[in-house]
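Sharing a structure, written as structure tokens. Questions coming.
Excluded from the complex is one protein chain; the other protein chains are retained at their positions.
Showing chain A:
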């Protein structure tokens, strides 16, 4: 069982490494539109304040390259440019896109699962098992029982042969935990006022 645990750990580490690689590759992608030099020039004499943006690289990011067309003539250019402030900025639109899409998909899946748990599953259960079994027995497992946790600790060492049984069992355990948490937080107000 220790060897099994070690291999599970290795699998998790491998998966994590893959994820990190993927993230780094996404971050490293550079779009030509994602760099810019932004020059803000305040009002000067009769000229109004203006903002100039161009896709130039870092070495060209100064007033002379970016401010086009130059609104003042000849000797005023230097005075005008002195008051402008030019900043080089870059962003990663790929990162933003991936992040937002990932977030929305996770949110969508959670919403679907929530709808399933709160609306569909009771309906399905009622149809399959009839009304009598709706009264679920997960109210009696409380954290006050002295032996409850002990049972959990000892029964964990037993192995379930069936994969589906394992998933079902894990899901039931999770549901019970969430129910307990909900009771502590929302009903009895014991934790997290």
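Worth pointing out:
What we mean here is this: a residue touches a chain if its C-beta (ideal position, glycine included) is under 8 Å from a C-beta of that chain, and two chains touch if they have at least 3 such contacts; residues count from 1.
By our rule, contacts and distances are computed from a predicted model.
A chain of the complex is left out here; the name its UniProt entry carries, from "EIPR1-like beta-propeller domain-containing protein", "Chloride channel protein", "Large ribosomal subunit protein mL40" or "G patch domain-containing protein 1", is "Chloride channel protein".
Touching the chain that is not shown, out of A:7, A:93 or A:172: A:93 (per the contact rule at the top). By the touch criterion stated above, the residues of chain A touching the omitted chain are 9, 12-13, 16, 20, 23, 27, 33, 36, 40-45, 48-51, 53, 55, 83, 85, 87, 89-93, 95-97, 99-103, 106-107, 110-111, 114, 117-118, 143, 146-147, 149-151, 153-154, 157, 174, 177-178, 181-182, 184-186, 189-193.
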